[in-house]
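Missing here is one protein chain; the remaining ones are kept as they sit in the complex.
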Amino acid sequence: MTKYIGILTAGGDSPGLNAAIRGVGKAAVGHYGMHLIGFRDGFRGLMENRTAPLEGGQLSGILTLGGTILGTSRDKPHKMSVGGKMRDMTDAIVSNYHDHRLDCLVCLGGGGTQKNALRLKEAGLNVVTLPKTIDNDVAMTDITFGFDTALGIATEAVDRLHSTAHSHHRIIVVEIMGHRAGWLALGAGIAGGADVILVPEIPYDVDSVATAIKRRSRGGKPFSIVAVAEGAISVQEHQARLAALESKKGRKVKDIEVEEPEIVYADRTIKLAQQLEQMTGLEARVTILGHLQRGGAPSAADRILSTRLGTATADLINEGRYGVMVAARGESTEAVLLEDVAGKVKTVPVDHPWVESARRVGTNFGD
Amino acid sequence: MTKYIGILTAGGDSPGLNAAIRGVGKAAVGHYGMHLIGFRDGFRGLMENRTAPLEGGQLSGILTLGGTILGTSRDKPHKMSVGGKMRDMTDAIVSNYHDHRLDCLVCLGGGGTQKNALRLKEAGLNVVTLPKTIDNDVAMTDITFGFDTALGIATEAVDRLHSTAHSHHRIIVVEIMGHRAGWLALGAGIAGGADVILVPEIPYDVDSVATAIKRRSRGGKPFSIVAVAEGAISVQEHQARLAALESKKGRKVKDIEVEEPEIVYADRTIKLAQQLEQMTGLEARVTILGHLQRGGAPSAADRILSTRLGTATADLINEGRYGVMVAARGESTEAVLLEDVAGKVKTVPVDHPWVESARRVGTNFGD
Amino acid sequence: MTKYIGILTAGGDSPGLNAAIRGVGKAAVGHYGMHLIGFRDGFRGLMENRTAPLEGGQLSGILTLGGTILGTSRDKPHKMSVGGKMRDMTDAIVSNYHDHRLDCLVCLGGGGTQKNALRLKEAGLNVVTLPKTIDNDVAMTDITFGFDTALGIATEAVDRLHSTAHSHHRIIVVEIMGHRAGWLALGAGIAGGADVILVPEIPYDVDSVATAIKRRSRGGKPFSIVAVAEGAISVQEHQARLAALESKKGRKVKDIEVEEPEIVYADRTIKLAQQLEQMTGLEARVTILGHLQRGGAPSAADRILSTRLGTATADLINEGRYGVMVAARGESTEAVLLEDVAGKVKTVPVDHPWVESARRVGTNFGD
Partner (left out) sequence: MTKYIGILTAGGDSPGLNAAIRGVGKAAVGHYGMHLIGFRDGFRGLMENRTAPLEGGQLSGILTLGGTILGTSRDKPHKMSVGGKMRDMTDAIVSNYHDHRLDCLVCLGGGGTQKNALRLKEAGLNVVTLPKTIDNDVAMTDITFGFDTALGIATEAVDRLHSTAHSHHRIIVVEIMGHRAGWLALGAGIAGGADVILVPEIPYDVDSVATAIKRRSRGGKPFSIVAVAEGAISVQEHQARLAALESKKGRKVKDIEVEEPEIVYADRTIKLAQQLEQMTGLEARVTILGHLQRGGAPSAADRILSTRLGTATADLINEGRYGVMVAARGESTEAVLLEDVAGKVKTVPVDHPWVESARRVGTNFGD
């Protein structure tokens, strides 16, 4: 019997979303003969029943396109602003799912989307998810699509900043996305040859950073690049958080909400630059990459990844395997239970091979 | 008799500086048999007699290199911090020039450098300058090197931001360099298809901008890109400045110092985004391109421009023509008197063909 | 009275075509309230009355798109293959023009298109043309759109080939487009730092080239990049052509058909590499850039150029000025009579500033 599939993209946009939609669609419709319908702007569009046709020419020419042709939003099924109030709209979503006689809903998103998809699974829907985020912090998958593209953009930025740092004998502090996990700052830091890399997983001592920069300066290199993840914090901040935790017994560290507005990250980054300027006597400048990191055409590697996760999704639906995220596992894919993914964050282990390698080439991590 | 040339780079770094140094050097040394010596870090290095050899292999492989192999600084001959005090070091510079038995000093820089070079001319030195700046605001030349590269970088950024603006139905306000002249924001705005372009030369009315964005939104495009030059100001700010002028009789508008710290530009840009968010009901986000715009390999066009300005410099020195800036004039070059360049800023005429063309495709300038 | 405009793209595809279509369309339809219709695949589509709507959303999102959304062909109005025969289809074209009640036909194309447009002008149609070609060889305009993009691509290719030339101590001969004019090879050669540049305008002596390469090798640089335009020929070939001319009295040099199939260019390039390998004792390799040079997103400079030529086209039509090509003149545009453009080729003057500059940095031109 012909299957009917719905698809939506949720959370922050990420390169590769359209390539993944195309992969799902070409495999589902072209290869398996299923039907496919898109919902606009994430879970909100599913709730409001705003659809987008995907069986005409809509899948042509989108492989290289940034963003998402379906639109996206950060709305959550169980907590959506409707008429000015936050409401649980799960029932409306379930109802629309059935009205469309869907056999499966495909959700492309990051960590939050995995949680929302699990809720819909628990509400009885068949769901399959794909792991998307430039932060690479979704659990149980080798990698997420969007990461390689963002890595390329951030690295190119670090390359460019070297010109200015070197010519003006400056410290350049470049803020890279990643509030909970430091993958992007770590990767772009290694690839761009940053002298200092600061990530959320390794609280930093600003004295150690300043010392490393002064040592370089004395050795004839009066300039340094500091790659700092949004969520990187000093040892002092880290301990203040732990102390705050102490006072809220029963909660675990990972429960602490560490995601903050972008402006908070920016302020912290600017303050760090000011400290380093005072401590080293070198001029310091700040660059905040921001949304540049999520836009534009996906890299070749991301297009391949998105395509194969997309076609694997259609394979799973064809087999009737639901309630899973399609994870990248080496050159293959693997279905992992949403229960094993949702609510988890893949952070950088402090002894990860990338960290060890960066230390070998002389990178300072502020510890 | 063999001529001896000194060369330095001053002001903010800009793509094409090394290509220009190479052009001067290969023509002067290789073609004309002159001698060439570099001074480090702009006028400061000339004052402190810190030199860099340029007749070995130093000119090989630098055509594509960003920044400047000589280093740069914003120090001015007549107002340089020495021993914690601001002093006039012109005499020391003149003295070093003569100690090196120089026939000519080549200065690569922007508007400030033209002024400083004129002072050295007035102090009796033979100088030839080249016009460098990503802002394209040096007078009397068709174009400055660095501009085309920065234009490409800023345009690519606008391209990337379209993904996010479109996918999230947002206003993206992107701040582009240019505190006195809007060339870069204008160019990248046209090339990137920005919906609104704000430049210093055309004070904007935030109501007009919001109206344009709302009209687009009603027409089915609930997203907009606003390209704003650092120095763009609202009609209100513009009038406040004029009023301030009134109270300082005898000064001309152009005498008013409008260059402000980067942080002031950023604050103004953030405030604009907040206003637009409130006035349109659409989410707004800010991206500040900052130093990204000045780094990295020069574009092909900039390499050609830098090379031909560089070789023309050697031609002029060979002919004994000093006291001039080598300007780009069509596909050729022209020597213009430093007196005709120094202290002038090439701003965007409000009826410039680019502005007119942008208006034709529907771009809003906030007026 | 509302004007009706037709538009088509003819000849080889070139980056910026879509940006120009958008410029014409947004200005004509959005600004002036005219009507616009596209014809598919150049003059053939006009003859066959195959149209494309351009007043819906078709002009959105095409600014950055390579190729042409209208399709193109090399068909000529007066010599078109129909039913297996070459026929003059001018009458059919004129008839379709009138059936659509057009006030003007806009033709985007290179040298051939200017000639074809002139014929239609002579047949009584109102035409306005835009100069498009990556070769930059259209007369009476400062520059053509497509050139800057192709220049960037070819330069990046030369940059890449440097890696291999340097690492393997090889001669790399890179063939760059340009059968009649050497602008692209000249520009990419300068920008990429090629050691030898061969263009159609300067017949080369292979001995001179080999000598230059051997001199470099002896000087410690056993590798060289030779940038060769498709149409570059040796002194011997040049003289054979002149002799052939002698025997065809009454014909001018420019009448000689020098455009040959791509494969002929490639064979000549390969033979040149083999000669250089034998004469220098260094390994030689060939890279033929081919169609890579015409594809992909236009550069920022080309998008601006295409946009302003496009909007100027609408301005001219609004004023009722027909029978002209919209030329780039500095930062402005100018209408030039088709009679002054058609049949002419803008070649590189042998003493052009770019050539002189390249010689100054040590480039060999084989002469």
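Labels A, B and C are assigned to the chains in the order they are written; within every chain, residues are numbered from 1.
What we mean here is this: a residue touches a chain if its C-beta (ideal position, glycine included) is under 8 Å from a C-beta of that chain, and two chains touch if they have at least 3 such contacts.
Everything quoted here is computed from the prediction, not taken from an experiment.
A.B. asks: In the intact complex, which of the presented chains make contact with the chain not displayed?
C.D. replies: A, C
A.B. asks: For the full complex, which residue in A:Ile197, A:Ala314, A:Ala327 or A:Ala342 touches the chain that was left out?
C.D. replies: Touches the omitted chain: A:Ala314.
A.B. asks: For the chain left off this view, which of A:Ala188, A:Ala266 or A:Ala335 is in contact with it?
C.D. replies: If we include the chain that is not displayed, A:Ala188 is the one touching it.
A.B. asks: Specify the residue from the set A:Asp159, A:Glu175 or A:Glu201 that touches the hidden chain.
C.D. replies: Answering carefully, the residue with contact to the hidden chain is A:Asp159.
A.B. asks: By the contact definition given up top, give the residues of chain C that touch the hidden chain.
C.D. replies: 9, 12-13, 15, 17, 41, 65-68, 71-73, 153, 156-157, 159-164, 166-169, 172, 285-288, 290-292, 294-296
A.B. asks: For review purposes, identify every residue of chain A that touches the missing chain, sorted by number.
C.D. replies: Counting over the whole complex, chain A touches the hidden chain at residues 22-23, 26-27, 30-31, 63-64, 142, 148, 151-152, 154-156, 159, 187-188, 190-193, 299-301, 303-304, 307-308, 311-312, 314-315, 330-333, 352-354, 356-362.
As a working rule, only the chains that are shown with their structure count from here on.
A.B. asks: Classify the inter-chain contact topology: is it line, ring, star, complete, or other?
C.D. replies: The chain contacts form an open line.
A.B. asks: Averaged over CA atoms, how far is the centre of chain A from the centre of chain B? Could you give it in whole Å?
C.D. replies: Chain centres of chain A and chain B, defined by C-alpha means, are spaced 35 Å apart.
A.B. asks: Could you please state the distance in Å, as a whole number, between where the Cα atoms of chain A are centred and where those of chain C are centred?
C.D. replies: 43
A.B. asks: Multi-chain contacts in chain B: which residues touch at least two other chains?
C.D. replies: 156, 159
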